[in-house]
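Every protein chain except one is present and positioned as in the full complex.
Our next item is chain A:
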Amino acid sequence: MNLIVSAIGQGLLWALLGLGLYLTFRILDFCDMTVEGTFPLGAATAVTAITHGVNPFIATLLAVVAGMVAGLVTGLLYTKGKIPSLLAGILTMTAIYSVNLRIMGKSNISLLGQPTLFNGALHNLPQYFDSVTLGLVVIAIVTVLMILFLATDYGQAFIATGDNPTMAKSLGIHTDKMVIVGLMISNGMVGLCGALIAQNNGYADINMGIGTIVIALASIIIGEVAFGELTLNQRLVAVTLGSIIYRIILLAVLQLGFSANDLNLISSVVLAICMMIPQFEKQLNIKKPILKGVRPHE
């Protein structure tokens, strides 16, 4: 029972990563590798700030801002620098690794004995219910904000940019700006995710970003496979459910005797199988944004 509650809590917190990537990967058709750097960046920023006496809430906001800056860098490399999206993301991600070491000063910082968002008001909840509660609140707010945003004139132009950039431009939509804004929002969310996961785990580690893009894709795809044809708003909810299902699958795999060290291997295998089955690939359309990611921006 405890394990299931823990998996749901983890799924809710990690869903932020999936939702962030949904904006770029699915809506903008942009395969953004930056997230592999932004996730630990958010963690490093929040944890370092907290250990320097910053209020955990402010520290978490700082992580969001740091993530947005990372998104801005990738966006500028892609739109102004004409660097293919995949490479632009990899460049930022690689650079962030050094930035993270600078921020933290070492490769691992513990939050032992420090205040976090989880041991404030949530402290009196039974084990693991703190992450479920905070996860639910954050995901509800973020999902509602995304739904509202996408239903505005600005949000519709954002969707059109990813759907058909030629048409968007011919209607006067500044597509470069849209891509930059999308990358900033997306990476801000991923930074937030990193900050929350670090506070939940009680530490930040320089290597905690490895595999995040696969985890994010997995929650998006599991949500799509599990729930089929959905409206855009329903799809956003499906990402969170996908993230929870993914955590439950991992739990089951761990029960089979695999260790936590095998998680990245398992995640990759699951995603690779999804991409290799033609019916899946046709329905899921994973390769298109990735292939597009190796071409420069016109």
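Note that in this section a contact is a pair of C-beta atoms (placed from the backbone, for glycine too) under 8 Å apart; a residue touches a chain by one contact, two chains touch by 3 or more; residues count from 1.
By definition in this document, contacts and distances are computed from a predicted model.
Asker: Mind telling me which option in "Tetratricopeptide repeat protein", "ABC superfamily ATP binding cassette transporter, ABC protein", "Putative DNA modification/repair radical SAM protein" or "Nitrite reductase (NAD(P)H) small subunit" is what UniProt lists for the chain we can't see?
Answerer: "ABC superfamily ATP binding cassette transporter, ABC protein"
Asker: Of A:Ala157, A:Val225, A:Ile249 or A:Leu284, which residue touches the hidden chain?
Answerer: Going through A:Ala157, A:Val225, A:Ile249 or A:Leu284 one by one, A:Ala157 is the residue touching the chain not shown.
Asker: Touching the hidden chain in the full complex, which residues of chain A are there? Just list them.
Answerer: Counting only chain A, the missing chain is touched by 149, 151-157, 159-160, 163-164, 166-175.
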